[in-house]
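Missing here: one protein chain of the complex. Every other protein chain is in place.
And then chain A:
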Amino acid sequence: MALNDKYSILLPTYNEIENLPIIIWLLVKHMDASEYPYEIIIIDDGSPDGTLEAAEQLQQIYGKDKIVLRPREKKLGLGTAYIHGIKYATGNFIIIMDADLSHHPKFIKEFVQTQKSRNYDIVTGTRYIGSGGVHGWDFKRKLVSRSANLLTQILLRPGVSDLTGSFRLYKKDVLEKLIKSCISKGYVFQMEMIIRAREFGYTIGEVPISFVDRVYGQSKLTGSEIFQFAGGLLYLFATT
């Protein structure tokens, strides 16, 4: 089994033309060095900036076995992008990460090692403990983030320090089952996945990560995200 482990990296993109070549270059660099078999599945949702053309160029350079393109016609959201991507994944492990350079591929090796150490079902990156952290956040954003996190810890006692992060490694069947049982959208989706995972009794490991705020492109943290988060928290509080 262990000898045949393969890692499918799901990379959803929407208007990431500057970031995509860099993240792919970094991924190839670190994954080749790690010697684990892998594939990168790019799910582009009809980005108007030409992300898909950039992806096609990268596929030419690195080969069709490493770079798999599974685009969709239009922007259908992050949650369904993962569902779409998994369908084509040939690995027994799935890694999900953002394409905006906030999640550095250098941590994947630690994810894999942590997973192997205790045969975890899920390994999640965490910004909140150990050497984990964030770059480019001002006082207000840190305050909001830390408060939201403490409130979540008190109300849900999840046993995991970072619930809203989206840099994770899953066993493929675990991810498939979780996605089917999660109904939240957007931001709250990541949180629900971890909470449901706990409900099902899956084991979860953590790896501290440094999160560097996106260098290129638009950041979308808005007031409505805070309301979304509060709503999601209450929903999970009342149903799990």
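Note that a contact is a pair of C-beta atoms (placed from the backbone, for glycine too) under 8 Å apart; a residue touches a chain by one contact, two chains touch by 3 or more; residues count from 1.
Note that in this section contacts and distances are computed from a predicted model.
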item: The complex's invisible chain, by UniProt name, from "Protein farnesyltransferase subunit beta", "Dolichol-phosphate mannosyltransferase subunit 3", "N-acetyltransferase domain-containing protein" or "Multifunctional methyltransferase subunit TRM112-like protein"; value: "Dolichol-phosphate mannosyltransferase subunit 3"
item: Touch with the omitted chain, as defined above, among A:P12, A:G132, A:G165 or A:G232; value: A:G132
item: Residue of A:V68, A:A99, A:V112 or A:L156 in touch with the missing chain, whole complex considered; value: A:L156
item: Touch list for chain A against the chain that is not drawn; value: 17, 21-22, 25-26, 50, 54, 57-58, 60-61, 101, 104, 128, 131-137, 139, 142-143, 146-147, 150, 154-157, 210-212, 215, 236-240
